[in-house]
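I'd like to ask you about the structure that follows.
With one protein chain held back, the other chains of the complex are shown just where they sit.
The chains carry the letters A and B, assigned in the order they are written, with residues numbered from 1 in each.
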Amino acid sequence: MKIPRHLLSVDDLTRESAIAILDTAAQLSQLSEGKMKKLPTLRGRAVVNLFYEDSTRTRISFETAAKRLSADVINFNAKGSSVSKGESLKDTALTLQAMGADAVIIRHPSSGAPQRLADSGWIKGPVINAGDGTRQHPTQALLDAFTMRNRFGVVGGGLDGLRLAIVGDILHSRVARSNIFLASMLGAKVTLIAPPTLLPVEIGEWPVEVSYRIDESIEEFDVVMPLRIQRERMNQGFFPTEREFSRHFGLNIDRVAKMKPEAVILHPGPMNRGVEIDASSADSARSLIVDQVANGVFVRMAVLYLLMAGSHELPENALDQERA
Amino acid sequence: MTRIVLSREDISRAIRRISHEILERNKGAENLLLLGIPTRGVTLAQRLQRDISEIEGRPVEMGSIDITLHRDDLRLRPPRPLSPTQIPVSGVEGKDVVLVDDVFFSGRTIRAALDALGEIGRPATVQLAVLVDRGHRELPIRADYVGKNIPTARSESVRVRLMPFEEVDEVVIEG
Partner (left out) sequence: MMTRTLLSNGVDTDGNSINILIDGERIAALSRDASQISAHDAEVIDMQGMTLAPTLVDLHTHLREPGKEDAETVQSGSASAVRGGFGAISAMPNTNPVADTAGVVEQVFSLGVEAGLCDVFPIGAVTVGQEGERLAEILAMAESRARVRIFSDDGHCVSDPVLMRRALEYVKIIDGVIAQHAQDPALTRGAQMNEGAVSARIGLKGWPAVAEEAIIARDVLLADHVGSRLHICHVSTAGSVAIIRWAKERGINVTAEVTPHHLLLTDELATTFDPVYKVNPPLRHTSDVMALREGLADGTIDVIATDHAPHPEEAKECEWDAAAFGMIGLETALAISSRAMVDSGLMSFTELIARMSSKPAEIAGYADHIKPLDVGRLASLMVVDRDRKWQIDRELTVSRSKNTPFHGLEVGCYVHDVLYRGTWVMREGTVIK
């Protein structure tokens, strides 16, 4: 089980290690049902939430996960201009290291900032990316994969053969990037549905199919994942009006009716009800949005456990001398 | 250098004997819950369950309890995968829980199991059944039921092989 030292991107994972994370999350969710809610595993360790962007939901999810493993949590809201060089990333990191942080969970508006932190040597413990710019949000993709696997797959397996559609602003979405590459790695077939203005120019090498029209294929998918569309994008000319976007790409009750009977809806949140998804679809029985939130805690517990609990220095196959 | 200390027949006789001992001490199987410690502790618990049910003519409850998250030595190795913890619906409250493991060594695994069990509930009693006791305790913990006492040197390894994980049932000492 080769677990990476940091979790910065889904590219840090292999099919094997991704499944290991999902399986661990599965065990943890089972323990939680059996009422073993609090575990002593990370007692005495300090986890820092270094959030340079507002995000109550993700931060609380990580905090809950850390606390259930008995870790101490320090919340550092460093929200400021991304171009400010006052309290630089370096200075903040050195301060946290001096304060005894064993792991840093970082959300930053600049793509690549978590990698800078991990590569810099300013922090000794693992760095976990909670979302960087438009680049990656690996724990989101993992919890989405976990949610999909719980519905369609088995423990120990991946997402083989699953048909996933991601709809909306792919260009600016770190959730899309992480989901595309993780789901594909786990065997899913991914289709992107978006206007060309919201797709990267050089998408040719990505393991995806692309469509400009949601109605053409909506009945083929097992999972439909609409992405949040930001109002600013309208002002930047990516599409003419919200109404046009919603009419052509929004997940509404008519489109949901055409989906396969067992097909489900996921959404990374927060939702723009009425734009990329309408209220009834969000609240329908097909929607696993609430499950995603609960699963987020288990997946993040799994990530914290696997990255922090063991040692990364000893060789994998050290003989298990001291059993029992 | 490898030597076999328990053969297949030795193992199955030990399990049978322990089954009788458990029943004797607990005056039957009514309040009993066997909890195997993964991985091979679970196999042994299953075999105990089979033998006890046969002897008593009635089913006896069994489950598993994974202790990985409660270990005190996680930092010494790369991260370990978790195994399932399956407790029957009726829970552990007021039961006579028998923890089942294959090799009893430092006692740390059992300490972790007691901690984990404590999170789940409050049994009436907690007892311990092991297939092999190889000595070298580091904590004040003792076993109630022992398949075989095998004194070993610290540097030796005790390997328990059980079907279906391996092709044969046997216990060997290496080194």
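Simple rule for what comes next: contacts are C-beta pairs under 8 Å (C-beta built on N, C-alpha and C of every residue); 3 or more make two chains touch, one makes a residue touch a chain.
Remember, it's a predicted structure, so these values are computed and weren't measured experimentally.
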Whole complex considered, the hidden chain contacts A
Answer key for A:90, A:213 or A:273 versus the chain not shown reads A:90
Only one of A:32, A:64, A:111 or A:217 touches the unshown chain, namely A:111
On chain A, the omitted chain is touched by residues 82-85, 88-90, 108-113, 115-116, 119, 132-136, 174, 177, 200-206
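Just so we're on the same page, only the chains that are shown with their structure count from here on.
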Note: chain B sits from chain A at a C-alpha centroid distance in Å of 39
Touching chain B in the complex, chain A uses residues 1, 3, 20, 23-24, 27-28, 30-31, 34-41, 69, 305-307, 309-312, 314, 316, 318-319, 321-324
Interface with chain A, chain B side, in the complex: residues 66, 69-70, 73-87, 101-110, 115-116, 119-121, 157
